[in-house]
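Here you go, one structure.
Of the protein chains in this complex, all but one are displayed in their positions.
Take a look at chain A:
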Amino acid sequence: MRPYQIALKNLIRRPARMFFLTVALAVGLAAVVALVTLSNSMTADIEHTMDQFGANILITPKSNDLALSYGGISLGRVSFDQRELDPSVLERIRTIKNHQNIAAVAPKVLGAVTLQGKELLLVGVDFAAELRMKPWWRLTGTEPSAADDALLGSNAARVLGVKPGDRLTVGDRSFKVAALLQETGSQDDGLLFVPLAAAQAITAKQGKITLIEVAALCSGCPIGEMVDQIAAVLPDAKVSAIKQVVEGRLQTIGQLKRFSLGMGGVIALIGLLVVFITMMGNVNERKVEIGIFRAIGYRTGHVMGIILLEAGLVGLVAGLAGYLLGLGAAAIALPLLAQSDHPHLLLQWQVALAAIAAVGLVSLLAAVYPARRAGRMDPADALRSL
């Protein structure tokens, strides 16, 4: 017989009370765990989605351009000092500290051309990099790979009346339409894509690049820092992050995180009060028993230990049950709230450990006063019959 065995036996003696106390704590914790797990999982999901977004860093030459557009209606640009990028920048981009986070670098040359009497924007690209960066592109035809292959946006193909396999002549060059781009709803629908070198020749921009799109893997890499790193190696370029949409989503997730933490605080307070009231009732109910312990020589610490152990065990069980319950709830809710089709529930041992420790700590804190009261109980007062 050890004092801890007394605590265990007392818990077993009152299964209903201890069960309901455990359930109350577990449900409270489950709500917090579900919210935290959801927000963490959704953050990871969005980061993953952002990785699939394609370019999230745009590199353009520094210029004194002023965009003349409003509400999606573009009236062109006022350019005071139009420049191009040198191809050497492609190598310099790969030298940044976070270079391992760069998934793809897609240089482009832009130029206006006239085809069948219609003005068209010609885009010279590295097809391999472009297709890797835009996984959402759906092609009708074969993937362009040859030096005379062209890819046509859906609108452009409709206006020009061409289909895969047709040939197009741009300037003094002839291209085979390898594929048509299915409608994307973006500016890509009206463009003509040809290999970079060919576009440079047609637009008389040999050895020049108009802009570079960079796809950076964002899970664990700060886009802002990468932008700064690239800007440092490309002092003549303007480097900007395409992050507004993602930031908006992350802001929402941030709010959810803050809400879950706030709710966690409220639930912790309620849990503290529930444990406190239960343990106070427990101590008052066991006054005679505690009086016996004190009378036969149990120190204050021994009695406190019994009460705290009981509270700690309840907290431990509630923590474990609450964590599993919260995970279950998060698993059910995640598909309804997440951005992607197949979101993954983020299982973090840190969350499990923190959840169980937090409930254990709350239980112990709540039991300190009742335990102290029990430990300092005067045996003569407790044993009224004496």
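Note that in this section a residue touches a chain if its C-beta (ideal position, glycine included) is under 8 Å from a C-beta of that chain, and two chains touch if they have at least 3 such contacts; residues count from 1.
As a working rule, contacts and distances are computed from a predicted model.
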item: Candidate names "[NiFe] hydrogenase diaphorase moiety small subunit", "NADH-quinone oxidoreductase subunit H", "Succinate dehydrogenase / fumarate reductase iron-sulfur subunit" or "Putative ABC transport system ATP-binding protein"; UniProt protein name, chain not shown; value: "Putative ABC transport system ATP-binding protein"
item: Residue of A:Pro3, A:Pro164 or A:Gly190 in touch with the missing chain, whole complex considered; value: A:Pro3
item: Residue among A:Gly161, A:Gly185 or A:Gly297 that touches the chain left out of view; value: A:Gly297
item: Sole residue of A:Ala128, A:Ala357 or A:Ala380 that reaches the chain not shown, by the stated touch rule; value: A:Ala380
item: Missing-chain contacts mapped onto chain A; value: 1-3, 5-6, 9-10, 12-13, 288-289, 291-302, 376, 378-380, 383, 385-386
